[in-house]
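Every protein chain of the complex appears in place save one, which is left out.
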Amino acid sequence: MSAVTRSFASDNTAPVAPEILDAIRHANEGDAVGYGRDAWTASAVRRFREHFGEATDVYFTFNGTGANVVALSCLVHPWEAVLCPASAHLQTDECGAFERFAGSKVIPVVTGDGKLRPQDLEPHLHSGHDEHHPQPRIVSISQSTEYGGLYEPAEIRELCNYAHERGLLVHVDGARIANAAAALNATPRAITAELGVDALSFGGTKNGLMFGEAICFFTPELAAGAAPFARKQGMQLPSKMRYVAAQFEALLSNDLWLRYASHANAMTTRLHERVRAIAGIRVTRSVRCNAIFATMDHAAVARAQSEFFFYTFDDVLPEVRWMTHWATQPEDVDAFADCLEAALTSSRVEAR
Amino acid sequence: MSAVTRSFASDNTAPVAPEILDAIRHANEGDAVGYGRDAWTASAVRRFREHFGEATDVYFTFNGTGANVVALSCLVHPWEAVLCPASAHLQTDECGAFERFAGSKVIPVVTGDGKLRPQDLEPHLHSGHDEHHPQPRIVSISQSTEYGGLYEPAEIRELCNYAHERGLLVHVDGARIANAAAALNATPRAITAELGVDALSFGGTKNGLMFGEAICFFTPELAAGAAPFARKQGMQLPSKMRYVAAQFEALLSNDLWLRYASHANAMTTRLHERVRAIAGIRVTRSVRCNAIFATMDHAAVARAQSEFFFYTFDDVLPEVRWMTHWATQPEDVDAFADCLEAALTSSRVEAR
Amino acid sequence: MSAVTRSFASDNTAPVAPEILDAIRHANEGDAVGYGRDAWTASAVRRFREHFGEATDVYFTFNGTGANVVALSCLVHPWEAVLCPASAHLQTDECGAFERFAGSKVIPVVTGDGKLRPQDLEPHLHSGHDEHHPQPRIVSISQSTEYGGLYEPAEIRELCNYAHERGLLVHVDGARIANAAAALNATPRAITAELGVDALSFGGTKNGLMFGEAICFFTPELAAGAAPFARKQGMQLPSKMRYVAAQFEALLSNDLWLRYASHANAMTTRLHERVRAIAGIRVTRSVRCNAIFATMDHAAVARAQSEFFFYTFDDVLPEVRWMTHWATQPEDVDAFADCLEAALTSSRVEAR
Partner (left out) sequence: MSAVTRSFASDNTAPVAPEILDAIRHANEGDAVGYGRDAWTASAVRRFREHFGEATDVYFTFNGTGANVVALSCLVHPWEAVLCPASAHLQTDECGAFERFAGSKVIPVVTGDGKLRPQDLEPHLHSGHDEHHPQPRIVSISQSTEYGGLYEPAEIRELCNYAHERGLLVHVDGARIANAAAALNATPRAITAELGVDALSFGGTKNGLMFGEAICFFTPELAAGAAPFARKQGMQLPSKMRYVAAQFEALLSNDLWLRYASHANAMTTRLHERVRAIAGIRVTRSVRCNAIFATMDHAAVARAQSEFFFYTFDDVLPEVRWMTHWATQPEDVDAFADCLEAALTSSRVEAR
């Protein structure tokens, strides 16, 4: 077990990766004009265009909620609505930031596995085209999903086609797009822009950065007039932009994004192999990236949480979530699995 | 069949009731200070207090969307949410006005019959009490419901108790509260304030008025500082207020509200008796007030709509809605039933 | 003096004109589809097009704040700003409704007489075109002005040209456009659309109507996609639209708009002739339409207000406003002037 505290709560409990911190240090030379009119930002944007295509427009933001809200708000009028899975971060974990900033409605679509498919959308597209009803305008999905699952590329393509045929746009909340790309053995571009996705919140904070996300518009005319203003009005324009840009420059160089994400996924795979063998743990969702959802008895949850911090997603079952990240070490995983095993053994002893 | 055009689309297709128009004419004397500082408004407010209790605070608005949005916006912070049935007018027919004005989230709760019960709310009260999640603050129900159904008084009391025990408030969208009271053989007060309801949108437009709704707060301190400003900022403060007030004064006098609503309900009962006997019509929802929901084949719907205007609620089934109002006449009902019958007969002939 | 109470507070203290009430009564026949899909609305829109040109798009609203806010909100993004005189109703009397609904900034421009000229705008167009600054997008002026003054047609044309050359639009708050047209001996069109005005809030309530204003877009493509939704989301879509439409149909027929407004103006002229001769009254602003601003001593104000209701605009001077309307009678004016004279005589007696 490593000397440092390790948590299995979220990939945002991780420290900053050493290459990222180095990049920050290297950017810390002399003065730089604020708000993105600096060389680091220009370079990081070029890097994004290498990855996603020359037509990509990039806007860095402070955090993921900011990226989602600013991106979506550029693409809707206040009377237009966003359709998303009922489990979407946008719906469940952003405190209504989008509704407050955009004045628009989010329409949560209940789906069993947190993935949206055309047939899930269909019933929501008939509510009427007149002024009494918010007009569906964007479909927003998370890749990887909030439940640690994945859309296959063909699924995203099908969703994009379905949406575009109906005049809708597709946004991907890619807080964990790197984990998805790593798991699918594909580039980020191959699972977004190339499939028809219109806008992407490209995550940094959960993949080794200190802070920073990047909104990518793959059809720049969609938002070119709006995005700079929406970002500023949305309080997401960093004045010392070079420190966000330098982090992304590093992340997108030398396949760092892939290395961090692959490692995080691998640690989850290791944990999965251990916990599936532990009596009393039932893994409840398909494990594809860096999250495991599982049920175990209340007492065991409490015992394990006294040693390692993690979240209970459903108090009743209870269903818990375990996540790994770029810095999780094999010995951390083993220690955690041991802890879970011990917690469950105690439960069984008590239960006798 | 009466000489005038009659529609079964909605109770807002009705003309203004003669006593209401008379009241307007009587109010049309001389000058009156604007914005509610006139004698008609003072008198109409007194009338509301006679009906709902002395502690009632009353704010007239132009329309029902305005009443709902202003009332609810007084009771929530932008990070607090409103729970309502997924079928609520607030959710489906107000074009996101609440989200835009209040910046808050509406949480639609799917229920089979458009009625909310404590067990429907329960799963929505566990999403977390920290800042990541909109905090449930109000339960909003419609009485009568959007499907023409009714909450029994005991159901409303149970819902109010459940809500209050959890720090939530209860709002009733009473666009058709008079139809509900008439059907339940109760006073409006007995089915709202007396059961614990905190705020009511008391409907006028759908019960014989030209325009005008009344927000009633039964616990005035809840909104006293907010309501005048929210109404003005919500563009719902009529300058020539006396013309709203005079209509409500009349509606709440001589049991006019009850006479209009009872008549509307009776006409629906008459129509129900006819259509339940027509082959090819299946009444899909409990008929309690002045609305009938039914399925019939597409061709018959089209034929009937060519003679009488009414709405199709579900294009697929198709499910249609028929409504009656204070001015619907027995001969209108009969003509409409004849029309439906003929439309279905044609369908059967064609189907051979 | 007439038997009825008469006020000199505002043109919205007036009753409904008899021809308007008749029009309402005539519209009160049978059922009509709601929300403007009725024959009265179609006809009233045609009437507007006769007056303002075939390309005019018309949206009826409940009140003047609603008309201004909905009209302007269709024409700005949230990061775009409206420039208006610091005295504009939009700025001073709408409780920030525009800011709340549109999320945009109103930039008040201080001008001596409540009229905006290009040179007043000029300093506000240099604040920067980048994302740190709200981008000026619309100039909104009131005709007649909030001080009872007038823009000459050439002034409006100059303002429109100046605005259009800089990519700005021009909106006219025409709560009293009829008074202006009457005073300028011009048609409403000749002082708006023909001069380059893009959007007009055409006032009804202050010119004899019970309620109702009309947003006119003279370049329909500006707002065609937005206006129906913005009106509904702005809680300004009347369900029983026919009663608004019928009033406007009447107002725009047989020069009723002109008759009412001319009469109101004439009554102010009569009052002006009397009060300019009264010692102790100083008329402070150019009297062009149906409003007089004047100073007189505090005691006299108080005495006069005990008989006739009117507003004090500036408590310190004090500066008061007197308005007349379609129903003000010559004998009302004379009685009011007598009252003012007596109030001032008492003041002089006391002052000895």
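Note that the chains are named A, B and C in the order they appear, and that numbering of residues resets to 1 at the start of each chain.
Just so we're on the same page, a contact is a pair of C-beta atoms (placed from the backbone, for glycine too) under 8 Å apart; a residue touches a chain by one contact, two chains touch by 3 or more.
Source: prediction; values computed, not measured.
Of the listed positions C:D93, C:D255 or C:E273, the one in contact with the omitted chain in the full complex is C:D93.
For the chain missing from the display, the contacting residue among B:A230, B:L252, B:I278 or B:M296 is B:A230, taking the whole complex into account. Note that of C:D31, C:E131, C:E249 or C:E319, the residue touching the chain absent from this view is C:E131. Across A:P85, A:P134 or A:G234, the single residue that touches the chain missing here is A:G234. In the full complex, chain C makes contact with the omitted chain through residues 78-79, 81, 92-96, 99-100, 103-106, 108, 110, 126-127, 131-134, 315-316. Across the interface with the omitted chain, chain A contributes residues 2, 4-7, 9-10, 12-16, 21, 24-25, 28-34, 62-66, 69, 94-97, 100-101, 205, 210-211, 229, 232-240, 243, 309, 327. For chain B, the residues touching the absent chain in the complete assembly are 35, 77-79, 103, 130-132, 135, 226, 228-233, 237.
In this text, only the chains that are shown with their structure count from here on.
Considering every other chain in turn, the ones in contact with both chain A and chain B prove to be C. The central chain of the assembly on a C-alpha centroid basis is B. By number of C-beta pairs in contact, the leading pair of chains is B-C. Of all chains, the one whose CA centroid is most distant from that of chain C is A. Averaging Cα coordinates per chain places chain B and chain C 33 Å apart.
Looking at chain B, residues 94-96, 100 sit in touch with two or more other chains.
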